[in-house]
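Sharing a structure, written as structure tokens. Questions coming.
Removed from the display is one protein chain of the complex; every other protein chain stays in position.
Let's turn to subunit A:
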Amino acid sequence: MSSTKVGGWLKGATVKRGGLSSQLASSSRLTPNTAQPQTTSLSMFSGGVKDSTGKTQEYSSQDDQCPVCKSDRYLNPKLRLLVSSCYHKMCESCIDRLFTLGPAPCPVCSKILRKMAFAPQTFEDLTVEKEVAVRRRMHKDFNKRKEDFIDLKSYNDYLEWVEELTFNLINDIDVAETEAEIAQFKAENAAIIEQNMQTDERAAQELREEEERERAEREARMREMRSQEDAERAEREKEKNELIDRLQSSDAPAHKLVKQARTEAQKRVQRATAGLNLGARSASQLLRSRAAMAVPDPPHVPLSDDWWDYSDRFTLRDNYDDPMSDAVRADVDGIFRAGGYRVKESWERAIRFAVAGLDLRPLDSSPDVVMSTA
């Protein structure tokens, strides 16, 4: 079992930091002093893409074995398996042997390959490698966006079609037809593809610039803060020295001089903080400015029904002599009013109850009974 397999087919060994040491640490006891060749070169090549960040590492495991010559790390300590464009693995010596004299058929599938067609492996699983390469290629050409379509359904149909093509390419189904369809699409939509490519490029560029700006801003702020702190410190030092000089030279009593120095220091601090506040905007100011920019909502139309609310039957006063609500109105701690409670609403409800249904005739016995007694 590969000792470097993290688990799961997708979790390969792509971004494994501290590669060399971890490899050695987890390596089998068979070959304790084997030096593993790690490619951390800046031009890591995988599926035709250069990785410029230098973070991806080549995949390799302890029990690699070249399927062609069957040599492993024991026989060849510098074993390095490269992957062909038909996704078959081979060690470098075999590649040398087979392809140095020009194009030759792949020993596994007999596809004609050149020596250049080999690249180091990034993913543990070769099918993943193939899929990533296919998708990368498809994405370059099939970059239409939602805005390019009339409605959602056509966009979804397009996406589904693209996925179908991708699936065919990955699983080698009807490759020729699929390639023909792709070529046709490219020919028909060359303009849109070009446009979208440029838009994406521009968006990426803007993002980079934005990040740059933010970083610059942050650094500027840090610098300013640091310079301010230094200025503060220098000021305090100066004051201390001044005080000492004054104590030395003048005749005035010591405590008066000290008090004087302290008031001067306070005044200075106040001036400094006032200066700062003028620059920074408080949170409430920011909110208000944003609110001013906001688009106004359409006016709210409340639910309307035609129930009569008896409001013409009474007039609500602002104050009543009401022993029941004395505790609430006194409310020293403001607890009752916390949820937005207002005594006036309570009074209104009570008075509404008092006039609601005042003229309602009570239900009597059924009309025929009444008739008989009338």
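To be clear about the criterion, contacts are C-beta pairs under 8 Å (C-beta built on N, C-alpha and C of every residue); 3 or more make two chains touch, one makes a residue touch a chain; residues count from 1.
Basically, contacts and distances are computed from a predicted model.
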Exercise. What is the missing chain called in its UniProt entry, if the choices are "Cyclin-like protein", "Alkylglycerone-phosphate synthase", "Queuine tRNA-ribosyltransferase catalytic subunit 1" or "CCT-beta"?
Worked result: "Cyclin-like protein"
Problem set entry | Option touching the unshown chain, where A:Tyr74, A:Trp161 or A:Phe353 are the choices | A:Phe353
For this session: Can you list, in ascending order, the subunit A residues touching the missing chain?
Result: 306-310, 313-315, 317, 320-324, 347, 349-367, 369-370, 374
